[in-house]
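What you see is part of a larger complex, with each chain still in position.
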Amino acid sequence: PICPNGSNSCQVSLGDLFDRAVRLSHYIHSLSSEMFNEFDERYAQGRGFIAKAINSCHTSSLTTPEDKEQAQQIHHEDLLNVVLSVLRSWNDPLLHLVSEVQRIKEAPDTILWKAMEIEEQNKRLLEGMEKIVGRVHPGDLGNEVYSTWSGLPSLQLADEDSRLFAFYNLLHCFRRDSHKIDNYLKLLKCRLIHDSNC
Amino acid sequence: NGQPPGKPEMIRCRSPEKETFTCWWKPGSDGGLPTNYTLLYTKEREESYHECPDYVTGGPNSCYFDQKHTSVWTIYNMTVKATNALGSNISTPYYVDVAYIVEPNPPVNLTLEWVGQAYASYLLLKWVPPPRADVRSGWLTLEYELRIRPKEEPEWDNIFVGLGTKYQLFRLNPGIKYVAQVRCRSDRGEWSQWSSESHFQVPKEFKLKD
């Protein structure tokens, strides 16, 4: 039974919070990879989109660890805030992605379902991260730093090639950022819960 | 005449897929008077009380929490209050962590196929996760357990399978009719009900390798 001695100590343990967050971030990254691959195969073959997608993520202004050494040197509070910032930066674009995907010609239901599922689960993960940050350093809900997104007009362009590139770029960037979030959370979980001995 | 209502009691909560959940209570005596029930809950570290969002979907004496009202990040502390003209009575607090009340629906499409190999023929059992379970990549990781018995015998033989959705069963007796079922659980929750039964007759003449 949970909470054997009543409500004063009754909360989800930090270990369980991280367990659920990592499971969710893994799931979200899997979905985003599938969605990107599906879109890439169906709409991007031979269009050279990858070359144009360089330096084009709205979150590239956020400083994030780019290799193992950086990720292990950063203080865990800062890494938690990085995760929060990246997650918050995707609330707005994911919301618009769901509505705009429906306007893509013959967009398969699987891409639409994934976009809706990702938007839902990303909100859920953000709720969990705010809970974790509140638990790890109480009183500080993490700096409200995040990157604003101004890509909606490009998702609605009349020219199909430009519009498809805008979708490609958004999915490419989200696949990357969801992979970062998943990786950072697994590092944090091992560091904070398993004393770096996973 | 009549009495104040007896003390109701929260009895069970269940989530099929860690995204929604339902709780049930057992009413106390209604004191011979029309009695109504109110379920109130707070979430961890929150002062404010919320009322049950949906008394209908889960059937009588129940409260259904849809996705919007379901959080895996917090513990729910809930009580149910019975009220009639002569007074009211409140259940003892009941704590719920959604991750620990997951009881999936049973797996479906259990198929049994005989694979005759020169060396070791076997029965290949295959099944599919329950619908609506977002299991593909781990948000809800399901483990499976099989049970099988000769049709004429009462005793089941249970086989824990783990994550896979297929199983090879060697050493079955030729000519015998077998019955099989499968169930699943989320790694922290309750076992689902058993799936419906599947039947299979092992061929008579296959050569049993010594």
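Chains: A and B, in written order; residue numbering restarts at 1 for each.
We adopt the following convention: contacts are C-beta pairs under 8 Å (C-beta built on N, C-alpha and C of every residue); 3 or more make two chains touch, one makes a residue touch a chain.
Note that the structure is predicted; figures quoted are calculated from it, not measured.
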Since just one copy per chain kind is on show, how would you write the full make-up of the complex?
A x1, B x2
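Keep in mind that, in the parts below, only the chains that are shown with their structure count from here on.
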State, to the nearest whole Å, the distance from the C-alpha centre of chain A to the C-alpha centre of chain B.
31
Which residues, counting only chain B, touch chain A once they are in their complex?
44-45, 67, 71-75, 77, 93, 95-97, 99-100, 134, 136-139, 141
Chain A contacts chain B in the complex at 1-3, 6-7, 10-12, 16-17, 20, 23-24, 26-27, 30-31, 117, 120-121, 124, 127-128, 131
